[in-house]
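This is the structure I want to talk about, given as structure tokens.
With one protein chain held back, the other chains of the complex are shown just where they sit.
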Amino acid sequence: MTKSKISRRRLLKSGAVAAAATLCTPALGAAPQRLSFLTWNIIDQEPMIRGWIKRFGARWPGVEIEWLDKKGPEIPAFYQTQLAAGTPPDVINTQGALGLEYADQGALLDLTPRLQAEAAVRERFNPDYLANWALEGRNYMLPFYITKTLLFYNKPMFLRAGLSGPPQSFAELLAAANETTAENASGFLTLNFDWLYWPLYAMNGVELLSKDLKTSTFNTAKAIEVTERLALATASGAINKISWTGRWVEPNGAFAGGNVGMLHAHSPAYFFIKGQGNWVGADTLGVAHAPGGFATPNSHGLGISKASKNPDLAWEFLKFVTDEGAQELGVNRRLVTGNTAVDTKNMAALERDDPLVYAILKTQLEHTDKMVGNWRLGNDSAMKEAFWPELQSALLGRRDARSALAEAERKVARQLKRG
Amino acid sequence: MRRRSLLLLRHACLAMLSCAMLVPFYWVVKTAITGENIYAYPPRILPQNPHLFNFVDVWYLIPFPRYLLNSLIVSALVVAGNVVLNAMAGYALTKNFAGKQAVLLLLLSSMLVPFQATIIPAYLITARLGLLNSYLGLALPLLSAIVCIFIFKAAFEAVPQSLIDAARIDGLGEARIVLLVLMPLSKAAVATNVILAFIWSWNAFLWPLIITRDPSMQTLPLGLARFLSYLEDTTGALYAFAVMVLAPSIFVFLMAQKEFIRGLTSGATKG
Amino acid sequence: MRLPDWAKSRWVVVPLSAAACIAAWNGYVVLNAGGVVEGRVVDGAGRPVPGATVILLERNFITHNERQRTTTDAAGRFRFTGNDNHSLQLEAESAPLGRSDRRLVRLMFRAENVTLAEPLRFAGRLP
Partner (left out) sequence: MAIADSTRRLAWWQKQRTRERALIAAFLLPSLTIFVLYRLLPLLWNLVLSFQYWSPLKPAHWAGFDHYQEMLFYDDVFWQALTNTLIFIAASPFAIAFALAIALLVNSDLKGAAYYRSIVFLSYPLMTVAVGIIWRWMYDERGGIINYALRETGLIAAPIPFLQSFAWALPSVIVAEIWQVLGFYMIILLTGLQSIPAHLYEAASIDGAPSGAQFRRITLPLLRPSLFLCAVVGLLNSFTSFDLVYIMTNGGPGHATELLITYVYKSGFGQSKFDYAAALTVAQFALLLALAFGANRAAGSNVGALER
């Protein structure tokens, strides 16, 4: 009720933040001016974040902001406990589909009305990325920094194998993998957590669920064929086993070793590869879209806890971070933020200073309409739990594709039923 | 003659075993000080141009001194708490009283409750007590340990009753008897408590993670976990950190091992 | 005079000696933490390169970020002051010679005074 009143009042206001500040302060004045901001493992950016807090504090006198940073795997434990205790951080940063799960639990504030009230803010973002955190049509998070999968390839190996460029279809991909496979070299690697391998299926027209997310649609002849071919390639060594067993360090580390033809991973992988592989450079590391331009996003979003004592202030902070903050973050971390204006500006600078990173980030902003493997599910992790182990065993040839997918279908159906 | 060869055989076995046990230590230390790319294959058995810079990195990349201080404070609290509370409980258990079996059963069964499963209620309780994000809050769940209680109990039972009676006749109250007669006679049990309590609190990971909000309250294991997520496996610094975190507990053990081992002798398994 | 026994116990001796070492080390640190970084820049032939720009980058977690710049004097010497980091990279640039190799300089403690033993070297030679 009051929320909508406030947003209506906002409508009349000019977008100029300063003005908004002066007009808005009384509205917020009543509530105690405290915010806590939980970030996901970006402790290295401490100076920047302290700077944000200072600048925001200057704009909103008397506001203190507590900054918490936890490393990824431990954030759920921390946040859930805080939820249970009724003291969740006001502004939280999550990765992948976790935000949707919290939204589904009723932990997050529905940002839709605010976005409708402030078109200017909505317009900031690449709509496809913004839509990543839309559950049943309601927006629960704003893009903080964005990533999706792409295809890295080892140019020297491609040359030696007489390949002109990156593959353009699933068939070509497997062929290229075969070509580059050798004595102690394998052709293809992919990350497998958070559905990041899904483009391999999407490029064959396989979808996990129906549009309405009510029924599973993956147990098809095509899917079985694709799985069989992948399993075959894995058995032959053309696809590196680590693709299906590794997490983050193992596959990226293997590719950095310099004897793997292609790596299907999301953009942050580059910085890890660069750190470990001394062969990595603009003329040796190829960057391309996966065939068909399909990619699975794994972005970082910012949301507001429903239990927040002063959501309006949190919203102001969110707007601040996804604008000025994003600008700074993009430069420091060399990443794209989903804020179109910011990214255009930063990319222009990068094109000069670091062409390779530019090329990589460019893929993140293209084909954003071809994002797959990001079904807006409230129980995404449970769904993964139901689906992945079965597929994994098929891909590793521990059971045949047909029965594995049938089993997976049974389990997915059960998850859909339980909701 | 035969005895000699047998002796040699024994030494051989034990020496081999010791080596096997020490290899991981060597490998992590070697990695921590090694100069070249730690991923080069074959790895070198001896570190090439060794250096200590990884340790420097650790010291500065996270507020190591701060975390160290926190860990030390918490461990000190836990050690003190364990010695006092366990001694009291241990002494009480040397007596016979109604419901002793119930108490024993309670203790033993609560040993079997995994902590990871109790995080949320434990957090809520700590919140009720208003101890969130405080040293006491960090220490509280570890403040008493069942195994140690039994060690004290056993140690106290080993003290001849006559001594206690004599003390009573001299008019000492129970508390003073424990303090002035029993404790001095069970140094070993105390040492055991000190070591085990220190180890457990020093190594606690999940609990500090949950109840410390303020970065300046974090302890070393959290720092280690953070490191893991940060530098992943790209550098020797991670292993330098491992060494720096392990050193104190090894140090404490080596310092107190004599009493410790005697402590277990007199304790745990008598009878 | 004789020490009392408690003073001889390892629980006293070891911590005390440890404390002593730490104190000594800190003393050393205080005396040598001037934040001065100096060295020379030479070309492929080993001749000093005057007027070259030297860039000092300092470590932040996994990346090195530029912090200061200076130019070399007639003898190809450069000198930075006010360094407060423990892991640096040095690199020289000069119009005719391009970029030198990037030199990693790790210090035993923050702001340690350091003088490069090996000068920064350009691949090319001055005419």
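Note that the chains take the letters A, B and C in the order they are written out, and that residue 1 is the start of every chain.
In this section, a residue touches a chain if its C-beta (ideal position, glycine included) is under 8 Å from a C-beta of that chain, and two chains touch if they have at least 3 such contacts.
Only a predicted model underlies this, so the values are computations on that prediction, with no experimental measurement involved.
Visitor: Write out, one label after another, the shown chains that touch the chain missing from the document.
Guide: Over the full assembly, the chain not pictured touches A, B.
Visitor: Please pick, from B:Leu22, B:Leu163 or B:Leu179, the residue that touches the omitted chain in the full complex.
Guide: Touching the chain that is not displayed is residue B:Leu22.
Visitor: So one chain is hidden, and I want to know which residue out of B:Val79, B:Ala167, B:Ile195 or B:Met217 touches that hidden chain in the complete assembly.
Guide: Residue touching the absent chain, from the options given: B:Ile195.
Visitor: Which listed residue, B:Asn86, B:Asn193 or B:Gln218, touches the chain dropped from view?
Guide: B:Asn86
Visitor: Which parts of subunit B face the unshown chain closely enough to count as touching?
Guide: Looking at subunit B, the ones touching the missing chain are residues 7, 10-11, 13-14, 17-18, 21-25, 27-28, 31, 38-43, 85-86, 88-89, 91-93, 95, 97, 101, 103-122, 125, 140-141, 143-144, 146, 149-150, 153-154, 157, 174-175, 195, 199, 202-203, 205-206, 220-221, 224-225, 228, 233, 238-239, 242, 245-246, 249-250, 252-254, 257, 261, 264-265, 267-271.
Visitor: May I ask you to list the residues on subunit A that touch the chain which is not drawn?
Guide: Residues 73, 76-77, 80, 83-84, 101, 105-107, 241-242, 244-247, 250, 253, 257, 306, 379, 381-382, 385, 389, 392-393, 396, 398, 414 of subunit A touch the chain that is not shown.
The criterion applied here is as follows: only the chains that are shown with their structure count from here on.
Visitor: For subunit B and subunit C, what's the span in angstrom between their mean Cα positions?
Guide: Those two chain centres are 39 Å apart.
Visitor: If a residue has to touch 2 or more other chains to count, which residues of subunit A qualify?
Guide: Those would be 43-44, 275.
Visitor: Send over the residues of subunit C in touch with two or more other chains.
Guide: 61-62
Visitor: What part of subunit B is in contact with subunit A in the complex they form?
Guide: Of all residues in subunit B, those touching subunit A are 37, 39, 119-120, 123-124, 127, 206, 209-210, 213, 215, 225-226, 228-230, 232-234.
Visitor: Of all residues in subunit A, which touch subunit B in the complex?
Guide: 41, 43-44, 66, 68-74, 77-78, 80-81, 84-85, 87, 248-249, 253, 257, 272, 275-276, 278
Visitor: For subunit C, which residues count as touching subunit B in their complex?
Guide: So the residues of subunit C touching subunit B come out as 10-11, 14, 59, 61-62, 86-87, 106-110.
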